[in-house]
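This report concerns only the one structure given below.
Only one protein chain is missing from this complex, and each of the others stays in its spot.
The letters A and B name the chains in turn, as written, and every chain counts its residues from 1.
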Amino acid sequence: MKNNKNQSAKPAVKSGKSVGARIYRYRGFYLMFLPVFVFAIVFFYLPMFGIRFAFTNYNGIKAPDIVWFDNFKKAFSMPGFWSAVVNTLQISVIRLLLTTIFAVVVSILLNEIVNIYFKKVVQTIIYLPHFLSWVVTASLFSLILAPTGQGLVNSFLVNIGVLDSNSMIYFLGDSKWWRFSFYLIGIWKETGWQTVIFMATLAGINTELYEAASIDGAGRWGKMRYITFPALQNTILTVLILNLAKIMNLFESAFVLQNDAVLDVANVLETYIYYQTFNSGAIPNYGYTTAVGLFKSIIGMILVLICNHLSKKVREGRGIV
Amino acid sequence: MKKKKIEIFPIVNAIIFILLAFLIFIPMWKILSDSFDLKTSYGMRLWPQKFGLAGYQRIFSDPLLSRPLMISFITTIAGTLFALTLSTFGAYVLIQWEMPGRTFFANMLLFTMIFSGGMIPTYLVLRDLHLTNTLWAVILLPALNVYNLVLMRNFFEGIPASLFESATLDGCSPMQTFIRIVLPMSKAALASIGLMFAVSYWNDYTNYKLYITQPTLYNFQMKLRGMIMGSDLPQVGGGLAENTVKNAAIIVVIIPFMILYPFLQKYFVKGVNIGAVKE
Partner (left out) sequence: MKKKLVSLLLVAAMVTSMGCGDKKDEPASNNNDNSANSETQQSESNNSETEQQEETEQTADVEKPEEITIMIDGTVFTEVNARDQFMAKLEELIGIKINVIQPDHDAYYDTVQQTVAGGDWPDVMILSSTYYSGYASQGVLWDMTEAYESSDLKKRHDAASSTSVIDGVKIDGSLYGMPATRGNGCVTYVKKQWLDNCELDVPTNYEGYLAMLDAFTTGDPDGNGVDGDTIGVTAAGFIGAEAPFTNYFPEFYQDGYPSFYQKDDGTWADGFGEDSMKEALQRMADAYAKGYIDPTTLTNGTGDCRNKFFSADNSFGVFTYWAGNWAQRLSDGLTSNGLDGELVALPPLPEVGKYLDRVPPTWCITTKCENPEGVFKYFIETMQDGGEVQFLWTYGVEDVHWSTKAETLFAGTENEKVYAEGEFHGTESLENPGTQYTKGHIDPYIALVPLEGDPKDESSTQAVKDSAQMFAENCVTADLAPSTDKMSELNGDLTTLKNQLVADVVMGKLTVDEAYEKYEADGGAGWSQEIVDSLNNR
């Protein structure tokens, strides 16, 4: 079964011809790529002239003043910077893994539901939280997790006798609990949305495979293990690696859920920079924020290259792109 | 023994999903309940104290609503079509593993995902192209999304190579193969990635905020955001049910995708029968 899948992905064209002949053969494809190419140049590569601001002091008014690596030196010398880098990596990697695992399990189980109406209702319900903005989500959960009688979770825990009413847990205001709450809220909000892509992948499985497996005597678990999960493998890898590229960009969700009491575990790079510029009471130095942005990109690139290399082992020599 | 197992599993599975859906739904229900509650309260109240539709009336009686709604529909539809065209074209080219320059193109796209020029340079480029203060800015800028493009390519990879071979033997051009084989084989992919684009166009306000200063070009989301954020601007009067309107606005934004999703789901449910396409 596994072979079948891989076979389908093998190149249709025999290699070994001269480059010129191959270019000619693919001429139509170059034409099709042209719009994508133009878009990439215009909307992504043209603005990249801004990357050079990383090596300057630039406040958006006077011409940028070249300072080479001063902005990086400044960032690297601040004690808060490295703890923010470590926090970012920890929080976003764990959250990424958790939400993905959760979404995969939910997708596989959803796929087993036979009643189509039940399936539709469940799918629709679990994908709704994605449409709430993070600001709304934060105010909703600061209420649900509040350490008072109005907090749903705490009053539930008190009612079933796990806590007594004087020792309620301040989930979002206590360093010990903050990350746990953060992951939980992330799972609540994005699991359903992530299943969209996994469900679409599952829909692409050739139904003949299941029939053949049934004839071979495979049970439900056998089919899940040998057909459903391998079919998802490619998508899981792609989703994970693509998200790694943006892993250092974690901002809004952490920003709206954090507060002064949990910064030691919650301050990520983007929020650190935000406070650094916003709290300074001065116009932001655009060069500095660009330098930090460039640093984030380089980390993202390293992560993607490593994972891409690993993924080649699974994907027989092909990277994720 | 085996038979019994098969009977138990669906029940357990259904129970799991009933519980899961319930847990996920409670916070949403709280918003829904508050949107019908004319009294403002703080706390996990799950039923309105004083039921009323004033929040929704306030939103839908707004004479200035039709234009932003129209703009939302136009940009969402145009943007999604644009974006799907780019994603499918790009993804189709990226599965041509033997094509000279493929790896270069792939890396060129991947690079844009990792590195970016930043807010001010992007603004300057858009301004010099005279795209600021036009809807083109909000339609074109998000249209090339490498993340979605790579996911799309992932789906295309699953199309059996034999289909492409036979198409080539029939003398199909790349474009003809694309239309005859790739698109019909990728309904689930088009539905899911199209949905992702549609959602991002519908929910977009960042690009509107940054590149459009002309309120007549604002979309529905921008309009409702003002209500959701509970604006403290001087001209905005008290409003007797600030919280009610806010929660109603949150619900109203979601409604289109609550309606749309069940329709799209039919593309996710059917497994693809390759034999049929081969014929």
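Convention: contacts are C-beta pairs under 8 Å (C-beta built on N, C-alpha and C of every residue); 3 or more make two chains touch, one makes a residue touch a chain.
It should be emphasised that the depicted structure is a prediction, and the values quoted were computed from it without experimental measurement.
Participant: Check the options B:Ala78, B:Leu124 or B:Ala161 and report the residue that touches the missing chain.
Facilitator: B:Leu124
Participant: Among A:Asn59, A:Ser133 or A:Gln233, single out the residue that touches the unshown chain.
Facilitator: A:Asn59
Participant: Among A:Gly173, A:Gly186 or A:Gly293, exactly one should touch the missing chain; which is it?
Facilitator: A:Gly173
Participant: Would you mind spotting which of A:Gln90, A:Asn115 or A:Ser139 touches the chain that isn't drawn?
Facilitator: A:Ser139
Participant: Which one, B:Ser35, B:Thr177, B:Asn243 or B:Gln265, makes contact with the chain that was left out?
Facilitator: B:Asn243
Participant: Contact with the hidden chain only, please: which chain B residues?
Facilitator: Looking at chain B, the ones touching the missing chain are residues 38-43, 49, 58, 61-62, 64, 103-104, 106-108, 111, 115, 119-120, 123-124, 127, 208-210, 213, 215-216, 218, 222, 225-226, 229-231, 233-243, 246.
Participant: In the complete complex, which positions of chain A touch the hidden chain?
Facilitator: Missing-chain contacts on chain A: residues 45-46, 48-49, 51-52, 59-63, 74, 78-80, 138-139, 142-143, 146-150, 170, 172-173, 259-261, 263-264, 267, 275-286, 308-309, 312, 319.
Following the convention adopted for this analysis, only the chains that are shown with their structure count from here on.
Participant: Take the average of all CA coordinates in chain A, do the same for chain B, and state the distance between these two points in whole angstrom.
Facilitator: Chain centres of chain A and chain B, defined by C-alpha means, are spaced 16 Å apart.
Participant: Help me check something: in the complex, which residues belonging to chain B touch chain A?
Facilitator: 2, 5-6, 9-10, 13-14, 16-17, 20-21, 23-28, 30-31, 42-44, 85-86, 89-90, 92-94, 96-101, 105-110, 112-118, 120-122, 124-125, 129, 140-141, 143-144, 147, 149-151, 153-155, 157-162, 164-165, 168, 173-175, 178, 188-189, 191-193, 195-196, 199, 203, 228-229, 250, 253-254, 257-258, 261-262, 265, 267-275
Participant: In the complex, go through chain A and note every residue touching chain B.
Facilitator: It comes out as residues 5, 7-13, 15, 19, 22-23, 26, 28-30, 32-33, 35-37, 39-40, 42-51, 53, 60, 106, 109-110, 112-114, 116, 118-133, 135-136, 140-141, 143-144, 150-152, 155, 188, 191-192, 196-197, 199-208, 210, 219-220, 234-235, 238-239, 242, 245-246, 286, 289-290, 293-294, 297, 300-301, 304, 318-321.
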